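Omission of a single protein chain aside, the complex is shown with its protein chains in their original locations.
Which chain is which? They are A and B, in the order written, and residues in each are numbered from 1.
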Amino acid sequence: MIEPAPVSPPSRPLWRRQRDRLATALITAGGIGVIVAVLAIGVFLAMEVLPALLGGALDSARIRMSLTPMAWGTLKAAFWAMAFAIPLALGAAMHSALFMSQRLRSRMKPTLEMMEALPGVVIGFVAGLVLAPWVERHLAGSLALLLVMPLGVLLAAAAWRRLPSAGRRRLSLARAGLWLVPWLALLATLTLVVSPGLETRLFGGDLRGWLDAELDLDYATRNAMIVGLAMGFAVMPSVYALAEDALSGVPGRLGEGAHALGATRWQTLWRVVLPAAAPGIFAAVMIGAGRAVGETMIVLMASGNTALMSLSPFEGMRTMAAGIAVELPEAVPGSEAYRLLLLAALLLFGFTFLVNTLAEVVRSRLRRRYRWLGGSP
Amino acid sequence: MIRFAGRRGRRRRRHACLAVLLALSVAIAQALASEPPVGTLGVVGSDTMAGLMLRWGEQLGERHPGIRLQLQASGSASAPPALAAGTTRLGPMSRPMDEEERQAFVQRFGYAPVEVEVARDALAIIVHRHRGLESLRLTELDAIFSRTRRCGGERDITRWEQLGGAEDGGRIALHGRNPASGSYGLFRQRALCGGEYRRRLNEHPGSAAVVAAVTESLQAIGYVGLNHLTPGVKALALEDHEGTRHFPDAEQVRRGDYPLSRALYLYANLPPGKALAGPERALLELILSPQGQQTVAELGFVALSDTALASQRQRLGLDGPPP
Partner (left out) sequence: MRAWRWFGRGRLPRSEGPWAWLAAGSVALSLLMLGGLLLLIAGRGLGHFWPAAVVQVEMEDGRVVAGRAVRELPLERGKGRERLYFTGNRDLDGQVWHWLPVDDIAAIERPAELVVLERRRHGEFIGRLIAVGDREAVRDAAPQQAAWTRLQARLAALDQLRAERERLRREGLRPLIRQLDADPDDSGARRALAEANARIYDLQQAMRGEVALLESADGRRLHQPLDEVLRAWRPNAMSPAHKLAAWGGGVWRFLAEGPRDGNSAGGVWPAIFGTVLMVLLMSLLVTPFGVLAAVYLNEVAHQGRWTNLVRIAVRNLAGVPSIVYGVFGLGVFVYGIGGSLDEWFFSDTLPSPTFGTGGLLWASLTLALLTLPVVIVATEEGLARIPVEQREGALALGATRFETLSRVVLPMAVPAMLTGVILAVARAAGEVAPLLLVGVAKLAPQVPVDGEFPFLHLERKFMHLGYHIYDTAFHGSDVQAAMPLVFATALLLVLVVLVLNLTAIFLRHHFRARHGVQPRP
């Protein structure tokens, strides 16, 4: 504005100030209201459960009887999911943070983030009604796949070394994430074709019977291995995304220093970048575990809901989330069963909240450290 | 392997002809003779019977375009309180009302609700279609599913070898329903003599999941309602304590000889001495007609016997002229 603004009548600024004050007050009230509403979840659960718990309305023997298998199952499912998701997610994160070209990485990240968006009910349906019976029929082949996949990758690496340098450049390690896909698909097909013959030769054609007779292992159709695979698949993308952020956030000069000293990229990663990013990776794993503990539909559809307490990957389990989903709509409000299920919900809430808080604190510390490491000298 | 489906099919065809003729005559007679019943029928109750009620509602709409059925299927337990409070006059239930529920109704109205048996159902014990087993004794069934063995089995049965037939051995995988379902309770009460299930039981959230699991696995055994049977599984006959075999076919279930059979009910609020009127009458007329019973069979349940139909029609005053 060139001319000085005309002096407005005295009522206007007053009105404006009042309006401003009013709006601020409204926003404050609304904001606090929303936040309180969101936080009310924990308060509600605690209020419903704790009086009954402390007042002795809930018999502790009963709690032990019905909650212990569920708590055990929850942890077991999360354990097998993480056993599957951690290597996959961290491997993928390391590869895409340090080996991939920038271009490929910017494509790869959204693709794997897509995986996170797949609804649990779809994964659960495929795992429970398609994958579980298939694995039961192809038990030997499926177990063999667990071995063949890593060996196949190493085989590809060995073969790569013998390639002429032109071939090596075309099939570079930076793009290995892509060109290994058809190779692994081929290997998987081969394994499934060959495995029935091997099963006949080694286990008398019935691996399941062999497991039963020799190792006294029971194989249930819907078991922890299936749940672990499906839930690992569901959890892996979020672990990947967070771990990748942590790894690629490590200030570049640390890695460059190691490179300059003659370390290979993997050595740089292993000795320099990884230790620096370790807290972030820990946080990623924690958040993934929180997810796995609370995932409902996958477990509901793929676990068999058996109240067993075993460690075996071939047996089913029952988790708290699935128990709540199935039983709570039928439970009469205020009854003992209702309160027990609410107690399970409170446990879930408390556990995930704690785990996430821990992860969040670690992550914010890490960000501060990166800024310190990479910031202006 | 015994197939009762064929028998059911023939009965169905006979019913079909009857049903069409009767439906036509009833519809025309009513359209001409009296004012058409009009109104909205609120029905509150069992979810097992939801499909049945919906199909009946559809047919009712064809017979009497002025009637609309509003179904709230949230479980058998929701019917008695709604009946007692007078918010609905019809309550479908997949189990009989217990004494407490009946008393609540009597206190409010001074008379008991009318119990109408509308169809029969049973829990079938299913195994994989290639399992070479045709029947089980009731004690064996209990020893397979229960860890308490209240029905008098001598030892636990956990392997197929224990049931004879050495060829297809292996551990028995148990499949059943979740505790909130009616089947879980019925099976526990009738087959386990009120005992406890084994922990190894796979508690599926739906009957279709039980059938799917048994279809895929030779080691599996499970229990489901008759309307869920498919050719992928085989229903076993049950041997009672006298050694008589009962197969869950339409005849045995209708007579109640099959040990795990049950009736499906519709409870109506009807003062003693009065005949049904309006939309309620139209619905019960449909349900207790050959067409309505054909629908029962079509959905995989078991239709009532002709004598049961006739006696109930008479009790409800359906054969006389509408009031």
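The criterion applied here is as follows: a contact is a pair of C-beta atoms (placed from the backbone, for glycine too) under 8 Å apart; a residue touches a chain by one contact, two chains touch by 3 or more.
Bear in mind the structure is a predicted one, so any value in this text is a computation, not a measurement.
Remark: the omitted chain is touched by one listed residue; of A:T68, A:T264 or A:S335 this is A:T264. Contact with the chain not shown here comes from a single listed residue; of A:L53, A:L184 or A:A337, that residue is A:L184. In the full complex, chain A contacts the hidden chain through residues 5, 16-17, 19-20, 23-24, 27-28, 30-32, 34-35, 37-41, 44-45, 48, 87-92, 94-96, 99, 108, 110-115, 117-126, 128-130, 137, 149-150, 152-154, 156-157, 161, 173, 176-178, 180-181, 183-185, 188, 205, 233, 236, 240, 258, 261-267, 269-271, 287, 290-291, 293-297, 300-301, 321, 324-326, 328-329, 333, 341-342, 345, 348-349, 352-353, 355-357, 360-361, 364, 367-368, 371.
Chain B meets the missing chain through residues 3, 5-6, 8-9, 12-13, 16, 20, 24, 27-28, 31, 35-36, 38-40, 42, 44, 47, 50-51, 54, 62, 64-66, 68, 70-74, 78, 81-82, 85, 87-88, 129-130, 168, 204-209, 211-212, 215, 218, 227-228, 230-232, 298-300.
In this section, only the chains that are shown with their structure count from here on.
Separation between the centroids of chain A and chain B, computed from CA atoms only, is 43 Å.
Contacts from chain B toward chain A in the complex involve residues 75, 169-171, 173, 178-180, 199-205, 209, 212-213, 216-217, 220.
Residues 69, 128-129, 132-133, 136-137, 208-209, 212, 218, 220-222, 300, 304-308, 316, 318, 326-327, 329-331 of chain A are the ones that touch chain B when the two sit in their complex.
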